[in-house]
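Note that one protein chain is taken out, while the other chains of the complex remain in position.
As written, the chains take the letters A, B and C, and residue 1 is the first residue of each chain.
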Amino acid sequence: MKMVYFAWVRERVGTGAEEVAPPASVVTVADLLDWLAAHGGGHADAFGERERLRAAVDGAFVPLDSPLSGAAEVAIFPPVTGG
Amino acid sequence: MKMVYFAWVRERVGTGAEEVAPPASVVTVADLLDWLAAHGGGHADAFGERERLRAAVDGAFVPLDSPLSGAAEVAIFPPVTGG
Amino acid sequence: MIRVLVQTEPFDLSAEMMRLEAEGTGGIATFTGLVRADDGVDVLELEHYPGVTERALTDLAQEATARWSLTAVSIVHRVGPMRPGERIVFVGTAAAHRAAALEACAYLIDRLKTDAPFWKRESRGGQARWVEQRTGDVDAAARWR
Partner (left out) sequence: MIRVLVQTEPFDLSAEMMRLEAEGTGGIATFTGLVRADDGVDVLELEHYPGVTERALTDLAQEATARWSLTAVSIVHRVGPMRPGERIVFVGTAAAHRAAALEACAYLIDRLKTDAPFWKRESRGGQARWVEQRTGDVDAAARWR
């Protein structure tokens, strides 16, 4: 599964993209964040305040409690600020 | 007093502008229309349907019952259709 | 900046945009009206009340500037004969924030349609008729009061 990060999430994680292989117990986006944060370091710092995070699964914006269900790419980022 | 006419009012009157000298009994724009229509011809034809007419006195849009009160220029025209 | 032009010549859209950008910080909204070929119209002719038109448009621009704190307004309106596809009118507004620019732009084109002395005459194959004011235009202008 490919993880991609944007804006300050990317800066705190320390990379814009990485390959991960979560265990079967990781069902939702929130589970994935918990699992990644447990590695400590940048991930724990980036994922500390869940209400400031948004996610997209295979390019579709989804709530954090959405299932991953075989996703190829999961993106984690702050609320968007374009325009 | 200068009269100016626009659009189909101008076409029916037969001129875009003319000088007129109404008597003192002509107090409002509507009085002026009555007095001009009494001359017959183009004016009577142009001023037949009052609800289709609009007026400006010295450049300011006014209702037909407005006083002329020493106006230098009175314009008569259909509802506007710009833009 | 308040810029009001009533002219027979076609106008340069990019020059108008540049002027607004030079005065703008934040957002610029524009509306451009084009001559429609409604039911075979081949010529649209615009008549106006010289002097009074410019004053009416300037008054509208000043009202909009005060109401939405605009940094710039441009209104350019063509008169005389035009063909389908040609630009009749351009309204541009600049403001610090987008809502102000967008609302003011809608306001100006709505008010212009009922408060500025222009008259349209459509021709179809040599047959001309004066365009009647639309109830929808009167209602659109009224919602701003």
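Assume contacts are C-beta pairs under 8 Å (C-beta built on N, C-alpha and C of every residue); 3 or more make two chains touch, one makes a residue touch a chain.
All of these numbers come straight from a predicted model, not from anything done at the bench.
Considering the complete complex, the chain that is not shown touches A, C. In the complete complex, the hidden chain is touched by one of C:1, C:43 or C:140, namely C:140. Listed for subunit C, the residues touching the missing chain in the whole complex are 13-14, 17, 21, 24-34, 36-37, 84-85, 87, 96, 98-99, 101-102, 105-106, 109, 140. Mapped onto subunit A, the interface with the missing chain covers residues 4, 6-8, 10, 56, 59, 61, 75, 77-83.
The rule we apply is simple: only the chains that are shown with their structure count from here on.
Centre to centre, using the average C-alpha position, subunit A and subunit C are separated by 49 Å. Subunit B and subunit C have centres, each the mean of its CA atoms, that are 26 Å apart.
One inter-chain figure worth recording: subunit A and subunit B are separated by 73 Å, centre to centre, where each centre is the mean of the chain's CA atoms.
Residue numbers of subunit A whose C-beta contacts span two or more other chains: none are found. Annotation for subunit C: no residues touch 2 or more other chains.
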